[in-house]
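For reference, the structure is listed below as structure tokens.
With one protein chain removed, the remaining protein chains of the complex are shown where they sit.
Right after this comes chain A.
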Amino acid sequence: MASVQWHARVRKYGAELQRCRLDAVPVDLGDYHPLKPITVTDSRSRRGGRKGSTSSSSSSSSSVAPDPLSSMLEGTDPLSLFAAASASETPTLSHSSSSVELGRKRRENEEEVGADFEPWSAKRGEILARFTTTEKLSINLFMGSDKNKASSPSSAVSEKVRTRLEELDDLEEGSQRELLNLSQQDYVNRIEELNQSLKEAWSSDQKVKALKIVIQCSKLLSDTSVIQFYPSKFVLITDILDTFGRLVYERIWSMCSDPRPIPDSFSVEDVNDTAKETCLNWFFKIASIRELIPRLYVEAAILKCNRFLNKTGIQETLPRLTAMIRGIGDPLVAVYARAYLCRVGMEVAPHLKDSLNKNFFDLLASFRQIHGDTVQNQLVIQRVEIPVYLTLYSPAIHWILQCVAYRAPDVLLTEMMERCKKLGNNALLLNSVMWAFRPEFVAARATDFIGMIKDCDEAGFPKHLLFGSLGRSLACADPPESERLPILNEAWKVITKVRSPQDYINCAEIWVEFTCRHFTKREVNTVLADIIKHMTPDRAFEDAYPQLQSVMKKILTYFHNFSVLFSMEKFLPFLDMFQKDSVRVEVCKSIMEVFIKHQQEPTRDPVILNALLHVCKTMHDSVNALTVEDEKRSLALLINGFIRMVSFGRDFEQQLSFCVEARATFCNLEPVIIQLIHTVNQLAMETRRVMGGSHSRKTAAFVRACAAYSFITIPSLTSIFSRLHLYLLSGQVALANQCLSQADAFLKAAVSVLPEVPRTISVEGKQRSSEAFLLDFINSFLSTLLVVPDHPEQGVLYLVRGLLNMVQDYTWEDNSDAKVRVYISALPLLAAMSQESYLYTIPKVDSNETLYGGDPKFVAEISRLCETLIGQVLDHLKTLGREEGVRRQGSLAFSLFSTLLAHGDLRNNKLNQLAVNLWNLSHKNGHCDTRTSVRTLEHIKQQAQQPELSHLSDMLLRLSLQSRA
């Protein structure tokens, strides 16, 4: 094919725009808005006036169409409807599994208790974590040596009894297993094993063995050696008891479910005799357990089964078991037994408050046991100090009081408090009262409580714990306004005297919340000063980072105004206590998060800026070679948030120098550098806006400074595409600000960077070909080039040529059409450049249209360039024809055809012929999309209707649609 002559079509952009623009339809604002409730009266009359606008109105004549969502539901939402339906159907629905039923039951019970009751499961983990030991533990299990049955089987014992007695002997025959020297973890594992073997025994129908396991386990609860571990032991073993209780209940429940399941709210009449007999049998068996503690615990575990026997069973059993606990001599064992009973009671029959109260009063009655000789002797032997010992009681007493105080009237609470007051040495109780009673109740009497705390014995329960508990209540409920300051003063007077830094910070941390909530920065500052004073000696803060962090969190929750925050003179010194890098960064991050969340207005407050710059620098400096990508990203996000919030208003120079400083500070975080470049570009545009587009000498110098900033900053980025895009963007900004040589430099830099683009880049951790990104960039670059005037000292179309040369030299992927695609997309640019007036220009910047004024030589130069490009494309098409690339050939040919159609002057015969050839080529192998072809033809037909494009209709005749083979 001979060389092609290029003639660009002459475009009249204004006229084209006019033609393409949709008919403007004035929208009556009062008429239709998609978000307005649709109120249609009669749509038909207005339809004429609304032509073209989308309208959701129908011809319905209802005056007010209701909200479609609510109309569907007739007032009830579907979820509650279903729930109601299933609730009413419950008795008739078949229950496939009892555990589902149980689950629901449990849920219902909890509902009865309410969500505001902190469940046991929440306490469990806390207790296990808190009460640990390094001492050796032992488990003593006497399997098979149960003495609770008739001692000597005589000849006449019935068969049933005999087999049972044999079973007793057989199982793990007389095995008295004593496991000594267990570490805590071993112990926990052993207990878990027992839990498992309980389940196994149960499922293999060895009910007697299961019962024995449970009895042996609960027997462990009477052993108070290694007393520090007792609360945790209690938690572990009551887990087993819970399992057992559940198993027994489910078993009996399933016995009644034959032939059809009994309803959840069954009554005694629904239970058949076999189930009753089995249930009764369990109770008889348990009643004959010799030892007090196992008998008590196991019976409590299956308390719920009383429902199968009679209506009043539970309410008769609870008081009896409560009284039974009086027989436990060891006060710690007794108090935990009470806690278990309260727990089961709350679960099974939350309405029976009396036995809860009775438990508490019994506890008070036997309270003096704690200070009895037996206990003291034991403590001496175990070398446990009184304060440590007393804290062992806390979880149980907390729990009992929590149950008692739950939705209890104030009168009752007051009575309980009075009773506690009467007892000597009541710090332990006082502590639990403050924990478990409603915070409002405690807060209202805070002054009284402080008085009581002061009266407590120094040697007993640690006072800082008492103040900690009080502070915890006051953090959620407010004491009377007038008492707040005295309360704080009194409390802090004690707290500040706490010697151990760990105890001190545990307590202080709680009180910070109260201080922040009710007082100003002055008081908080004082508190911070005190914390610093206590925590600095011997670097005590090193062991208290979690607490210090929590202090910081609380301050940040209450102080959102950063100028106030940073004007606290102790705030930054407090921040300095976080010396471990990871913690320090964590804290800085939390500060920045709060800042970003709550700072509404941009700021220029030097105090805030300085402090936050310091904070951000800390975060930035934590970045090193080992920092993971995500961490960097989140840090950068926070710093960017800060940078965006900095504004010096009209003081642009100040802002620029801030950016200079920030660049120096945050040089390791690329996203921050990018943000800074954007900020500076924005600054330049803002200047332009302020100056109304025409710069004074001073502002011109300033925007050049901005450009310089970007120009020297961009090369420091490693991401090649960030660099390219920023060059382009900064070039555009420079151009908009009439900095021609700067713009030129940016674009030149971009072109010179192009060869460095690697063939693959990593996107979200995966290697991807960079081609698509590169093409995108080049296209957007090309469209910018339209308005860039040629450099006076360089040749015509210096940048376009430069770009195309780079494209030519770039090592594209093998078998890639990318290069040719760039050539094809350069054609529209060149066509646009040869117009008399350009599609777009930049105000106050003369682009080539003005420089050359449509000089024929310039146009000829462009045409020559185009011809070269078309030649290249055609060559490439030929090579494709030879290979297996016919599909690619077709698609390339088609895109060149489209370009010719849109931008070439097809009156020229050669060009016209070329277009027709390309059309045929693209259809030759049947790889083209018929729909696109049809649409193209339609488009040509439409275009041909315009007088100046009438020649297209001739061409149309020569374009044939290939029918699919």
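Definition applied: a residue touches a chain if its C-beta (ideal position, glycine included) is under 8 Å from a C-beta of that chain, and two chains touch if they have at least 3 such contacts; residues count from 1.
Everything below uses one rule, namely that contacts and distances are computed from a predicted model.
One subunit of the complex is not drawn; among "Vacuolar protein sorting-associated protein 26C", "Armadillo repeat-containing protein 8", "Elongator complex protein 4" or "AP-3 complex subunit beta", its UniProt record names it "Vacuolar protein sorting-associated protein 26C". If you put the hidden chain back, the residue from A:195, A:257 or A:366 that touches it is A:366.
Shown as candidates are A:326, A:454, A:698 or A:864; the residue that touches the absent chain is A:326. Only one of A:139, A:191, A:262 or A:293 touches the chain withheld from this view, namely A:293. If you put the missing chain back, the residues of chain A touching it would be 147-148, 150-152, 154-161, 222, 283-284, 287-288, 290-293, 295, 320, 323-324, 326-330, 333, 362, 365-366, 368-369, 372-374.
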